[in-house]
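Attaching a single structure in structure tokens format; questions to follow.
Heads up, one of the protein chains got dropped from this complex, but the rest are sitting where they should.
Chain naming follows the written order as A, B and C, and within any one chain the residues start at number 1.
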Amino acid sequence: MYSPAVMDHFHSPRNVGDLPDADGVGNAGNPISGNTIALYLKIAEGTVTDAKFRTFGCAASIAASSMVTEWVIGRTADEAASIENDTIAEALGGLPPTKMHCSAMAADGVRTAIEDYRSRRELNAKAPKA
Amino acid sequence: MYSPAVMDHFHSPRNVGDLPDADGVGNAGNPISGNTIALYLKIAEGTVTDAKFRTFGCAASIAASSMVTEWVIGRTADEAASIENDTIAEALGGLPPTKMHCSAMAADGVRTAIEDYRSRRELNAKAPKA
Amino acid sequence: MIIPMASIYLDHNATTPVRPEVFDAMEPFFKDRFGNASSIHRYGQDARSAVEEARARVAGLVNGRPGEIYFTSGGTESDNLALKGVAYARRAYGRHIITTNIEHSAVLNSCGFLEREGFEVTYLPVDGHGRIDPGQVEDALTDQTILISVMHANNEIGTVQPVDEIGRIARDNGVCFHTDAVQSAGKLPIDVEAMHADLLSLSGHKIYGPKGVGAIYIRKGVEIEPTAHGGHHENDVRSGTENTVGIVGLGKAAELAALEREGEYRNLSRMRDALEARIRDEIEDVRVNGHPEWRLPGTLNASFPGAEGESLIMSLDLAGIAVSTGSACTSGAIEPSHVLLALGRDPRTALGSVRFSFGRDNTMRDVDYVMSRLPGIVSRLREVSAAQVPA
Partner (left out) sequence: MIIPMASIYLDHNATTPVRPEVFDAMEPFFKDRFGNASSIHRYGQDARSAVEEARARVAGLVNGRPGEIYFTSGGTESDNLALKGVAYARRAYGRHIITTNIEHSAVLNSCGFLEREGFEVTYLPVDGHGRIDPGQVEDALTDQTILISVMHANNEIGTVQPVDEIGRIARDNGVCFHTDAVQSAGKLPIDVEAMHADLLSLSGHKIYGPKGVGAIYIRKGVEIEPTAHGGHHENDVRSGTENTVGIVGLGKAAELAALEREGEYRNLSRMRDALEARIRDEIEDVRVNGHPEWRLPGTLNASFPGAEGESLIMSLDLAGIAVSTGSACTSGAIEPSHVLLALGRDPRTALGSVRFSFGRDNTMRDVDYVMSRLPGIVSRLREVSAAQVPA
């Protein structure tokens, strides 16, 4: 059913946790009746330096979440923002068709976190210097 | 499916043939699309002395025909005329429900033959003495 | 298949292995006694007598007469035949059907089809333990009602319905009563007379018989439109060359189920109760789904909020423990169980549920092994999801 990479990331997920001082936080999924991810990013000089996640969901969602944190660390915010749904599925060695929404959720998490990061910066830029 | 008695009478039917000098002949069954029997009786002093049959039909019909010839020999015409459908089936140790029409056909053959016998006698009685 | 060190099967409500005695009964019919039961010659007659013997055994399991048992391809077909068969045969009398909202999808989706064909279906809600009150059935009756279909025991949570009373109401009102006994067979006594059941569904592979064979009890005199039309097999109720091997296997399984049911009941209950007690004891924030008393002996459905069901199953599978989320998942899509939602669980709690279903091959040591792994797995997944676990 699942590729070895999925099973590996599901069984030993990387970067589980949260970052209290995250620069961007992305929430995605369906909080009422489905899988959800909370993705935390540290971003320094436009580059992702750390990533953590919390996911409620099936094995594929957890694996995709874990994989996406590995994928995102070291990328620029722009690269991260342009993540494609398939990228994560491919990195995991493929997902069953009925599980493609899981990699889509992880990708959504990244995009939302980058949006959050960008809107915080705009806010900071606009904020009157103390 | 069939009782040993049916198989016996089917495999070694008694009294197959015709009686050219029969006193009564009974035809029964469905000559267009089903089983048929031709039953020949010799009757002397109101008692059946010989019986023969020809039957086109399934194993149960042949067995019932054979059995009915054995049953009828030695009976009076009145006894023969009052044959019940079940009599033959019982004598055969039972028939499957879907085959009860076979014993009915054999009984019909007897009744028709007795009718034939009686109408011939009436005819004879009425016929002007030569 | 790579079997891990442990291999503990706790998914007997999904399917069971074929018992050795059942396999031995079936074996001659593959190669030697292979005739078509409708053939006249000796190969056919031999198959026919085996089929009729099996029919008598199945009749024995449910206290029906052999002539009231018809063989099908499984529980799903039996349910479809009951629902559609009665609906089509009786539509001149009315087009209203009563059922519950926790039936198996074979019943629910047959009802859905019938709704699209112009029938009206009332889906009775259940209480927090998954039970309906016979009074609800009585209230739902209209002069258009032709059929009541209420399952004997639920496959996901094990809750047992008051079928005797429901059957009584159906009988008193001249309405047909069907019960899906696929899960209760072999675990609870089944008596079509006590239940006043007019139709009852069974499946082979839930009682250590083969897959792909089932049966339906149809009370003499109950009219039914076949769903499989053809060569007039099974007294014109279900056409198709008789699956002799499967039928013989079902017959043997039914015979053994009837014989061993009481011992099984005690055995399954003991293991299930032990697991339930330890889960409640050793894992925080657990909810058990189903009725505390009116429940199948071997079934334990528990919610572990914060841990998602499929992840729990995969993790347990990696530890050599086979369980499921409730109904075998065919779409791969994650959807909260309609049964757990019907109990009033919120969708996320419903998603965090697992069904343990014991069988005759389990022992108390399996309970110990499960408890050596389950608490760790639940807390690991809760850690991943950061669900708030009360301290």
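Operating definition for what follows: contacts are C-beta pairs under 8 Å (C-beta built on N, C-alpha and C of every residue); 3 or more make two chains touch, one makes a residue touch a chain.
Just so you know, these numbers come straight off a predicted model, no measurement behind them.
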| item | value |
| --- | --- |
| Absent-chain contact - pick from C:V323, C:V367 or C:L381 | C:V323 |
| Per the touch definition above, residue among C:N80, C:S303 or C:S337 touching the missing chain | C:N80 |
| Candidates C:R42, C:R266 or C:R365 - the one touching the absent chain | C:R42 |
| Listed residues C:T16, C:T99, C:N289 or C:S385, member touching the removed chain | C:T16 |
| Absent chain, residues of chain C that touch it | 1-3, 9, 11, 14-18, 20, 23, 30-36, 38-46, 72-77, 79-80, 104-106, 109-110, 112-113, 203, 205, 210-213, 225, 227-233, 239-246, 310, 313-314, 316-317, 322-325, 327-331 |
| Interface with the unshown chain - residue positions in chain B | 2, 7, 10-11, 13, 16, 18, 31-35, 38, 54-59, 61-62, 96-99 |
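Quick note on the criterion: only the chains that are shown with their structure count from here on.
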| item | value |
| --- | --- |
| Label of the chain whose CA centroid is most distant from the centroid of chain C | B |
| Interchain centroid distance [CA atoms averaged], chain A/chain B, Å | 93 |
| Inter-chain centre distance, chain B versus chain C - centres from mean C-alpha coordinates, in Å | 56 |
| For chain A paired with chain C, centre-to-centre distance based on mean C-alpha positions, whole Å | 41 |
